[in-house]
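Omission of a single protein chain aside, the complex is shown with its protein chains in their original locations.
Labels A, B and C are assigned to the chains in the order they are written; within every chain, residues are numbered from 1.
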């Protein structure tokens, strides 16, 4: 059996940990190096006790890894940091495939990247070698690209819901309003006052209204599919739960379409997709129904305002929104069954 | 000191309990009768142990109350039920003032009521004696009306945010999208599977998309102020928390206005209101910051889409969205300080 | 590959659902019948939307099942009900193995059963064919018994922590105090007011103090191992979370032992057990670290009171405390790898 040797960079973050949770049950994947610069030397079980039963290597620094022995790198580092290490890895070991869960190679327009993330992009040439890793919509490019830039969590849910609709012309490219809701893990494991249980619990609030970094990424992909220059409303809210993300897209119908056309379009787009499920008419998507899994549930609803519709999608932000999609892309890139290591059912309740 | 004798109907519901929580500290209000047909005979502390330290009468049935001795009735019964008992009370004791927290007298169009709530309206004549109880916007009528129909929780938050903007013409009456979020107490104390902690916890989901009963009420009041026939998008979501409600209104700017005009309009509308606070620029409203209190926090945000804006309001659904506004209306109706019994600061964290 | 045909009785409960969540990934297990009398005719995805992506048979009544074609029955029915259907199944199809997650065959003393559960035991003879299914401590009996009576969730955590200590004599059989904490799924999916999110959330409270039905079961097993007539203190508390169970056992040291002896005893007892982990000295067990998995984490702590110690164990009540242990017992009974279908890592955060 083919065994792919992997390094995971940033193993002390939630995204890294969730990649391990799922990935250690992959029959063709072996994690040989786990890095976390500030925790180097520790056992993984010290940093994440829930993984103490897994048989994993101890954490090391990035500098300790022999990159030429690594077949695939999963990168769970913060933006900015990812660029540098990826550039270095590919200069040492050009055959190593990169699956990047950070934001560094998602935006094809380098200036837009710099404007959005506030840093100079140090590897603009590599950007051209990156495929946008929205698995269901970019499989061919993912198969061969040296770098797979996994989408942000919000873009994943939004694009899965809207790309087929825009492509088929049943919704308009104007006035797309994305009212988004996310659990607290979306903010990572860093220490922030508003992420304390005492502050985030039992409260809902918006954040980064109009300025969230995932908005330009959504614009980019929607514009690409529609051929128009789309700018979306993007209004995220923090929900008092750990995992899960729901986007409510308020859209205009186009070309005389009605709600049944939207349903038919999504049905057709996803009927053979193992992870995307269009719910039965009237059923409400709930993040709890996809928790811990790579599934995305979608449904469409008639608006009270004529000529409008509501499209709702839910994912687990750490899985389909990050680590799960990374594994799905790994399966695509290395020719394995696309659902290898991703067959876990959601954890409910 | 003037002492008003009150009966609370439906004391075994969350709304009733919250009215008592606040109302028992009102210097001019005395609860002489508490009704709850299925719990009649019990002490209040048996039904709500958190009120066991209060000195309250035991629960009785509606039939046991001598209405002519009651100055004010707070009605926390389900819709349909309220109509009948209110009609009966007013026929026995026409001077008794009614403060209704149910939906029965909110919609002025009787047919719309029947269509929305599915029941025949048995007291259409009384409807004309009812004032819509949005305290800040209808004080004069509230002062004298025999029946004060307290608004629904969602309409309260929505109307506080949008009425001044529509009235002044800075936003358009078209395409008003209300993406709403509520804690589970909005569903009352009835036993429903989706309200179990195991099901509602750690999950976010929409519900009643496009068909929620509060939408026609919002339409009615927005149409009244604007003189146009407004139909809004109303998309409520269930949030894994007990109390709190946030509405995100996605609106179009009108008459060449900009975000500063919206801010100035709200500032002017509410500068003297004790319970309504326009937050400083950039500050995020959070339901946790108004929990347990009668406050409403509002803020306005620029949209990424040109010509649009985002208006966000938060309330505690059981307080400003129900029992607190009922007490505020009581104060208006009986000539007391409007913030009597409502001076509690929010409970945070 | 050997394929075992299974029926799951009570597929509309949390325990049944969790058995499916895990069991559908078992390479040798095929669920051919799912029963739920009140939901018969429905697709599983209607009753539990998180399983809508699984390829499962629709729900039927118990009467519709052809028992002679069933190799193994997983019974997730309430106590009382289980006895009757199990008796019937075994009379029709004596070779069918029964893995019972209910309480009906846990207590060997029929009178104690009747006293504890308030019902007459209708199948006392079958009781003798039942093995107590605490996997790690009763493997030989589990291998061959017609009925495997899976332990209650609290007894599982308690016995895993205490059996080796009592057996080796390092703790006393006197004054064993079990202060237990459980998430709300322990109460099942039935509609109870105190299980509403509004009531169970943001609160901790004891329940069934001194009268919980799991206490006699704990007594029975502790008495068996110690040869003494043990009666324990058992004080469960309801914790505002969905899954997870923690027991804090306050015990007396015996025979001159000290905390290191307790540690060494547990270390020795569980060093080859895949699911039981004695944590490193000083590490705190947390239910979040075993969520969704079949793991049990244990640690021992010195008491401030001389001659005493504290033993703490955590499990997921629906997994190691029920469905996971049922699958583990299935693996033992049918000769499969004991961790087949149980290799999922915990879901954290």
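Methods note: a residue touches a chain if its C-beta (ideal position, glycine included) is under 8 Å from a C-beta of that chain, and two chains touch if they have at least 3 such contacts.
This one's a predicted model, so the numbers in the text were calculated from it and none came from an experiment.
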Ask   = Of the chains that are displayed, which are in contact with the missing one across the whole complex?
value = A, B, C
Touching the absent chain when the full complex is considered, from B:115, B:193 or B:343 = B:343
Given B:291, B:304 or B:320, the one touching the chain that is not displayed = B:291
Inquiry  = Can you say which of C:7, C:142, C:239 or C:253 touches the chain missing from this structure?
reply    = C:239
Message = Suppose we count only contacts with the excluded chain; which residues of subunit B make the list?
response = 14, 17, 20-22, 24-25, 48-54, 185, 201-202, 242-243, 274, 277, 279, 283, 286, 288-293, 295, 297, 343-349
Message = If the hidden chain were put back, which residues of subunit A would touch it?
response = 14, 183-185, 189, 191-193, 195-198, 200-202, 240-242
Note = Touch rule applied to subunit C and the missing chain gives residues 175, 177, 179, 181, 183, 198-199, 201-207, 209-210, 215, 231-235, 237, 239-244, 246, 248, 250, 284-289, 291, 301-306, 308, 310, 312, 314, 349
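Criterion: only the chains that are shown with their structure count from here on.
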Query = When subunit B meets its copy subunit C, do both sides use mostly the same residue numbers (more than half shared) or mostly different ones?
reply = same
Inquiry  = Centre to centre, using CA atoms, which chain is the farthest one from subunit C?
reply    = B
Task = Enter the angle, 0 to 180° in steps of 5, of the rotation superposing CA atoms of subunit A on those of subunit B.
result = 180
Subunit A and subunit B: spacing of chain centres that average the CA atoms, whole Å = 39
Subunit B-subunit C separation of Cα centroids, rounded to whole Å = 46
Remark   = Note: subunit C residues in touch with at least two other chains are 14, 185, 201-202, 242
